[in-house]
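Removed: one protein chain of the complex. Kept in place: all other protein chains.
Letters are used for the chains, namely A, B, C, D, E, F, G, H, I, J and K, taken in the order the chains are written, and counting of residues starts over at 1 for each.
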């Protein structure tokens, strides 16, 4: 089983900026922890980050045929990108939407997600742990699908 | 550390009704699994379910002074109960909001949550696993608070 | 065949209060008339009234497995209770929504019904006769279902 | 006592089109059944159908002075015709609004009715039985008016 | 003359929770002060608090025939309970709506009150004094009614 | 100079129905008075009334090439007919919109007029005099156009 | 009979500014013409213009007891002044609202009038003639009131 | 294969009115061109135009059983007629919606189409060519249906 | 301690106009009663009324440095004046908003108050007593501030 | 004459994904067919696809001075990209907007197009044929422009 | 060249109140600085401040024929005064809108400006420097107009 972790715009800044909002851990650390967790679970994990909407769309496309599930923290594109929604749905790869901060406690325009409706599930507010919970949730879903 | 699991209206029907939406597991099974998980984590867990908004408010109040964190699947009251929101905030007990189904994939009136804004985090869509992820998320939050 | 008549908040006041709006007949008289009508139709009828949202939800749950159809005048909860909607749908018991007064001639916030979308049908404005028409409508629906 | 049954646009198609939505009974059959029911009740009943908004308005006008009550299934004009509303109110003839299907379970634009606010009552969702329930409701209302 | 003081959900927490928002006085103290004020004014006062919407509705009903006026701080139900509005209007007992905090300075969803439209008057923002001002306002209204 | 007076749905009922709203004068009397006023002004006047939206559109079309100005009380079609708006604009005949009652004092859905934006002017609320004021206003406009 | 003509903000600019929108006639000329028309009708007419909302309110108050009807072109205050609405209603003097230009053909925020709902009638779009039509309409209304 | 071309209100004015918006070609010319194109494609084509909503509904009904596809430029009824939508859906005849002008470049109230949701496709903005493109689109759709 | 009572537009009419809405007491009587109450409380009270928004703003400014608290019934400016809100906030003088009538029972546009959010508290619906309750409320607030 | 075909995000997936929605034809096949059709019409055609909003903007810019018309299926960017709208308008190159599926039959957020208002015309719902119809429409427009 | 600086309500408080929002500089200082800047630029500058909407309107009128450009910080009237908008447009004097604070970072009701649409430009957020930038911007615009 092979999974893909996608991080969207500004998540490359993690750890250095606005630690009160996003925590002090860098994206590198988060990815390393998640890779380790994936290894324990016996699955492969690819990591990708970009600030370009088009690059995220491209990366989802490349996963068709090779990737079994996606963990996505699309950052600001969560709220503005129908293209990313279309890519995820078009790829037919199950995905979990996740956020570091609790988006319900933030600006009004962050209440809408173009991705959530078609996601397996959504997790927000647990900081870096959101990634690990999302991985657990996605694996559980995929294994359930396999066994049915 | 002592936690409280609160389940709101209609969740007592779990397992017998609408399995396509909520899964085939009963609330009892879910509670038993969660109690076992809590035990492993070395924390106590109380379980409570009611179809009465007032009873849920009362139960939150009773937790003041004895409960360190709440896991809450408020069901339909998520979307209509300001009283429950006030109880949770008034109790000053950290809580995690969780849902079995992905509420973003359901009716428009289920998109609004009175509880989410002040929750530690929100988890929805993973079926019974949502409870376990929520427990992990809540424990992580509480331990981080203790250590800081 | 066994039916359940559910009356929601404030309907226990019928006959004594606001007769210009709700008529001069008490809830007791209405229930007696309906029981008599049910008897003629050869069906059993249980009657229940409560001002508690949770009690209405509980009563719907108790009907699972024993009740074939529900007549419900949910009063104010028609417009505010998603929990009751969930209970009715979750119970999978067909129901008819009814109102004594014509709710379209009243306040704006009474135009929305959480129950109507999934009801067999809706009847409003005929005073106590609304109950009898609802019973006719529900029976017709159930007999059609049986014969198909 | 003389009543008028008005059917609006597309109801002439009944029985031949979209039986899953509107049932398999033709408008003719419905009218015949209703005429028979009216006869039993000792009242006269005129039947009228048109796809023209103006013709429906004209027919209501013609009823002034000769018609005591109206049963109206205005079809799509329920949601768009203020002219028909004005005709009904201007005629001062009491009327009952009825629908074959449960309009609350259909498109958003069918939730608004220009006629409902001033109707005696509204019945929707019972198929052809809606007509008979409406007749019962209208007669009850008219007889109550006469006796008061 | 006999009055009824109704306190809604979470007001039993007064004094112990969120003192910056609601003040440091307990509900007991407030009731004792108000009873004393009532005594001076030569009127009886019953006090009731519940976190159950249905219990508040029931208590209003019980006041019919024995209670001349109601002071109500409905807390969160102010904004969500049409049932309570119906109970108050149905009881035909004049009532004053009051709030400890200035609800206009709080969340958007607290700007709407289902009770205010039909109240004698509304008082908010004066802390425990709101109760005393409300009592003065209600008594003045009732005495004016008696003398007219 | 030749003018056309168009009256829309239900205006044929004038004088016999709802005199408190529309006055006691019949449409015939209004037309006769207006014809007399037109004669004094030295202009021809055609009168037309229909309850059919399509007939009103047709009548406007027939005026192309022969009619210099239109007085229109479109009744309920004022608020619902884009077809009539298109006919009036398409005909390029200047028109004045008029109403017997003050539409701003009536239902919310009567506040919108599809005709007003492109009218020479709008007059409402003066009862039958609205027609005479509208004639004065239209003539003034047309004579000003001729002289410029 | 004594009438009052009130002109609101910026109408003192008439004739010198934006002739394409408001025409080339000055407010003085309009007032002189209207005074002459009033004389012919045998009524007195006072004229008042101010750019101050408060001054318009004051002038309406001064008319209580001496003025029988008001013609008001409130300009921009039509759309923003509840104070002026209250003054007119509080004075209980019948008034006609008028506008030089067709306000329905202008900006969206000019579609709302705080004055129209309680006016005898509304006239807009006929340039300076709007004043004369309004005078005719107001006189007709007042004479009808006197004779009834 | 037999097709039907339906033109709605005001389209009979084509060529003589507002050529800047709708072009200089008459409806006759457009129909003649389309008949010729239909002949080349080996299909029959009936042409119908009316300014009456009811007549358009009737014409659609008449097509049941004899017409295989409809080209419809419903003009203003596109935006206001649910009856026409119901007729088209009720008839179960595939249809293409077309417009001469680009309706997205016009008034706000022309942005909504009651017909588009259930159409095979929509074409707007190409002047008379819109008809020919619509014919090509409809034929392609029908032939694809036949062959599948 | 020195307080200021501000009355806004049309409140000078009190007692003579619309007694059913505002009561039969003149503003003079209200001010005299309030001055007497202030004397008993040992505080000075200035009274001011104007129909000019600018004059109210000016009066608030003049209070800076000499006035300790403001009682304000801003009448219609409550709903339209951001300038008055800015003056009150800018002056940093605590104020209580009051209304004679229950504004929640009146027109929709009276539901919004620009002043309420930053007021100490709000009182509405008790007629002239509203002023006295407001004085009590303001004094209590100011004395609490002094003692803390 | 030289034209440009622009395809936006996810259209590179055509043929392999969601054939029920977008058909089984690949983008390559569509481009080849369109190139052949262009050849027959005697015009050159460039083809471009990208998932990057910025790349689409750049490509439009490059067309200035060399491209006479654009066919654009902007996919999801139709609904979110003001930048693309600005590029198209800024380039002053006439363009036709096209869609494979009928966007009016899809999600609510696909009803808005930032491109449609300024397009020559819009075509949606005909599958791959949409491209050919769009080419016909664009050519017709350009030839008409040349000849005028 | 002669310019006019207009300051609206509450700006006379500058320097003494809410320095965290508006800075510590008085209006006098700001005017003196701007007069000095104007002198350097070789233009005359008149300064005016009032808390009366009507006075601002009057002052704009007085500028007709003598003033070449206006700098306006209308304070709260920016958001509520259509009269001021009309005065500025009616005067045909070019104007620049300016604000000390960044109004986009403040309350929701400060996001709308009635003046901005017709202004030369808008500057907000730079404190007293906003005045100087606005002067530069206005002068540049006026000189460009003169030279063209």
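Just so we're on the same page, a contact is a pair of C-beta atoms (placed from the backbone, for glycine too) under 8 Å apart; a residue touches a chain by one contact, two chains touch by 3 or more.
Since we're looking at a predicted model, the values are computed, not measured.
Of the listed residues J:22, J:52 or J:95, the one in contact with the hidden chain in the full complex is J:52.
Those residues of subunit J that touch the chain absent from the view are 52-55, 57-58, 61, 64, 80-83, 85-87, 89-92, 114.
Contacts to the hidden chain, counted on subunit A, fall at residues 8-10, 12-13, 16-18, 50-55, 75-77, 79-80, 109-110. Seen across the whole complex, the unshown chain contacts subunit K at 102, 104-105, 113, 116-126, 129-130, 132-133, 136-137, 140-141.
The criterion applied here is as follows: only the chains that are shown with their structure count from here on.
With steps allowed only between chains in touch, the distance from subunit G over to subunit J comes to 3.
Considering the contact criterion stated above, no chain is in touch with subunit A and with subunit J alike. Each step here moves to a touching chain, and the least such steps from subunit A to subunit I number 3.
A rotation of 180 degrees, rounded to a multiple of 5, brings the CA atoms of subunit H into register with those of subunit I. Averaged C-alpha coordinates give centres for subunit D and subunit G that are 46 Å from one another.
Note: centroid distance subunit C to subunit G, computed from Cα atoms, is 55 Å. Each chain gets a centre from the mean of its Cα atoms; for subunit G and subunit K, those two points are 31 Å apart.
In subunit F, the residues touching two or more other chains are 52-55, 80.
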